[in-house]
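Shown here: the complex without one of its protein chains, the others still in place.
Our next item is chain A:
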Amino acid sequence: MMTTIMGKHNKDIKEDLPQMTEQSNENTKISVRDLSLFYGEKQALYSLSLDIKEKEVTALIGPSGCGKSTFLRTLNRMNDLIDGVNITGDITIDNENIYQSNDVIKLRTKVGMVFQKANLFPMSIYDNVAYGPRGQGIKNKKELDKIVEESLRGAAIWDEVKDRLKSSALGLSGGQQQRVCIARAIAMKPEIILMDEPTSALDPISTLKVEELIADMKQDYTIVIVTHNMQQAARVSDRTAFFLNGEIVEFDKTDKIFSVPKDQRTEDYITGRFG
């Protein structure tokens, strides 16, 4: 149903990672090494290491409070907003250590985010989508029109809102709002999109639409999605990381995690014995 996706923004960066020889056809987009995070005295993440592949969907699953959202927010430094957060270890995106530079604006331009609850601003649909590009200094009306249309098409919502671009975004249904949020993220032409339980507040039909969208989007973007819903992880993701108490218990291809988990705790969780 959706054919027009935003042009290619991804630079093809070929890099060889010796330890990943068996998957040498895939590029590592985000590399996390020995990442720990503390809220004041309390440790929330325990030396996590994983590689997130370019143009794949990586799902983070685990019970509430296991640190998956916290981890997601380290990838665009949204945890910087919270007082007393301390981070050790390295996160590199395209071989750049994101905690060595202080240019969070540049980072967040490259790494977009969609939140659990649709958080459109109280302005028109058009202004919401144009908000990011305007912040980048794009003033030209034609250019903005083009970005808004491309982004809304990219989020598979153009046909539903094209006649009411100037009306308030808060008048849309929850599912539509969430897709406009995705459009708003796409408008920044990011390379990576983080999604923090994007469908947890949506009904099944809207959820399905967003999932279809995610499947389409992975041609152009690297997607990291936190989800409570294991079927969703199984449906949309290429790889899955299982989080428990701030640690990654298991990280592997999604079909393996859901068919032949290596760790007993993973098996217990995905079969619904806890969580």
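Just so we're on the same page, a contact is a pair of C-beta atoms (placed from the backbone, for glycine too) under 8 Å apart; a residue touches a chain by one contact, two chains touch by 3 or more; residues count from 1.
By definition in this document, contacts and distances are computed from a predicted model.
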item: Absent chain [UniProt protein name; select from "FtsW/RodA/SpoVE family cell cycle protein", "ATP synthase subunit a", "Phosphate transport system permease protein" or "Formate dehydrogenase (Quinone-dependent) catalytic subunit"]; value: "Phosphate transport system permease protein"
item: Touching residue (missing chain; options A:A185, A:M217 or A:A233); value: A:A185
item: Among A:T28, A:T58, A:N76 or A:T222, the residue in touch with the chain that has been omitted; value: A:N76
item: Absent-chain contact - pick from A:Q43, A:T92 or A:S168; value: A:S168
item: Hidden partner chain, touching residue among A:Y46, A:Y99 or A:Y131; value: A:Y131
item: Interface with the undisplayed chain - residues on chain A; value: 76, 78, 81, 83, 105-109, 112-113, 115, 117, 119-123, 131-132, 135-136, 168, 170, 181, 184-185, 188
